[in-house]
Structure formats: C-alpha cells, structure tokens
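Here the complex is missing a single protein chain, while all its other protein chains stay put.
So, chain A:
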Amino acid sequence: MKRMSLAIIVLLLGTLVLSACSNEGNSASGTISIGTQTYSEPKILAEMYKALIEQNTEVNVKIVADLAASPIVIQAMKSNDIQMATLYTGEIFNNHFEVEATKDRNEVLKQAQEGFDKTFDFKWFDPYGFENTYAFTVRKELADQYYLSTVSDLKEYAKTLKLGVDTTWLERDNDGYRAFTKFYDFEFGEKFPMEISLVYQAVADNKVDVVLAYTTDPGIKEFNLQTLTDDKQFFPPYDASPVIKNETLKKYPELNEVINTLVGKIDAETMTSLNYEVDVNKRSPHEVAVQFLKSNGLLK
C-alpha cells in the first residue's frame, strides 16, 4: 500500500512538472498559439495564418484545435493560453458585455470591435469577407413536398417535425431556441442537440427533418439540402474576423500587416469550397490552406 501510494505520488509530480514545462515556453520564446473551434473552417484559417506568419515573421505558430465552443476560445484568449482565433460578429450576443439590440451588419461589427477592445483588450480585425450564420435547412424532397422556402413556411408543419441542432444553440439566450420560438411563434415537435458536424448526415438520413446548419458548411451541398430564408430576420449577422490580443500585437507589431492580408479576401463561396475540400474530399486543412494561399500569390 505504502509503495503504491509513493509510486502514484512520484508519477503525479512527474507529470505535473512535465506539463508545467511544456506549457511555459509558449508565449515567451516567439511562439503564439491560434485556437480553433471543432469544425473545419477556423482550422483552415488557422493553417493559413500559421503559414503566412511563419513565412513573413520570426514568430512561430502553434495551433490548438477542437476547442469546445466560442466562449471557451475567448476564455482561453483571456487567460493567454491562446493569443489568436477566428470569431464571428454574432458572438456579441453571447452575454460578454452590454450590447444594443440590432441586426444591422455594420452595427454589429462595430459593437464587436469596440466591445472586445474595451472589455477584453482584443483587436477584432475587419471581416475576411464571408458570413457563417445559422440557417434552417431541410431535405430538398421535404421542401418540395411542403412548398418550403422560408422559415415562416415551417410554422404549419413544425409540430410534426424533428429538429437537429448543435449542442449550444438550445441554451443560447438571445439567438437561441427559446428566443426563436417567441420570435417566429412556433415550436418543433422534437429537438435533438448534437455535434454540429453530424446534423447534415442526420437530416439526409431522415433521422431528423430540419437542421440548423452553418451556412458555409459544405454538408449543405454534399447532401443536397435546401436552406430556408430567415424571412423575419431572427439570426444576427455572423461575419468572420481574425481576433488577436492587443498585448500580442504590441509584442509583435509585424503581425498587424500579416493578419490584414486575409481581410476582405475570402467570400462565402470561397470559404464553402475550401470547407468542401476538407470535409468532403478529406484533404487536410493544412494542404487546403497552403494551396489557397499559393494560388492567390500570398505564399511563395
């Protein structure tokens, strides 16, 4: 017994020391970490920045992939575990700070840029040029059968339909399910929260009838799905931007220019096709990112 507990203590101390060592080096020795959420889009963008930053500056980049959700990413930036990420303007409705209710794209962007600067000391760059928002999406057959083209068209059938959504949406306050049911004045029969990458397959396989898709996700194209127009404009805009700690920019001012090279360079169609390469054609985010940069003359 004694020997066993001693062994455990030694092992523990060993691993803690090891982990402490490996965590230290990050921000000190010219390395920054870019965090990404679980889906492909931010991973591809992180790979692009890794390639660009390492080509143009002395800074090394580490990618921390698969973080659970955007609030986790922001928390990790606050605690300096990561220094940079891709975030979406609709994020401001996640209760980080007081915001004014608006659906205007520029107004939401302005609030994101000012709010994150003031509250967290992050620099929120201008958008890449694409929006990745939520869209209710159904199988083409179902759309044809019920003549669905807008979200309001769902109202009549909603009680009999099964809804598949990502795990966080049901709980989100301002643009989540409860707000949605009030806004559009109907509820779905059953709700199934799941990992976002599973919703497309689920609806294609008839496991659910309606899913809340991310608009730049190639699953929409791959499984021949139809998005429904948000006719009453419930969802806020979700323009994607690179976001970085001001502190990191101060330390490496050369990053400013490098980060700006992708601003305004990627539209929704381009992003969807890059996502398609990774998700459907199973290429690595790194390969897809590098190819995009090379074909646009941004990488040698």
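Following the convention adopted for this analysis, contacts are C-beta pairs under 8 Å (C-beta built on N, C-alpha and C of every residue); 3 or more make two chains touch, one makes a residue touch a chain; residues count from 1.
We adopt the following convention: contacts and distances are computed from a predicted model.
Selecting from "Cytochrome bo(3) ubiquinol oxidase subunit 3", "Hydrolase 2, exosortase A system-associated", "LLM class flavin-dependent oxidoreductase" or "ABC transporter permease", the unshown chain of this assembly corresponds to "ABC transporter permease" (UniProt protein name). The residue touching the chain not shown here, chosen from A:Ile53, A:Val278 or A:Leu293, is A:Val278.
Interface with the hidden chain, as seen from chain A, comprises residues 1, 5, 8-9, 11-12, 15-16, 19, 23, 35, 38-40, 43, 64-68, 71-72, 75-76, 79-82, 195, 197-198, 201, 278-279, 282.
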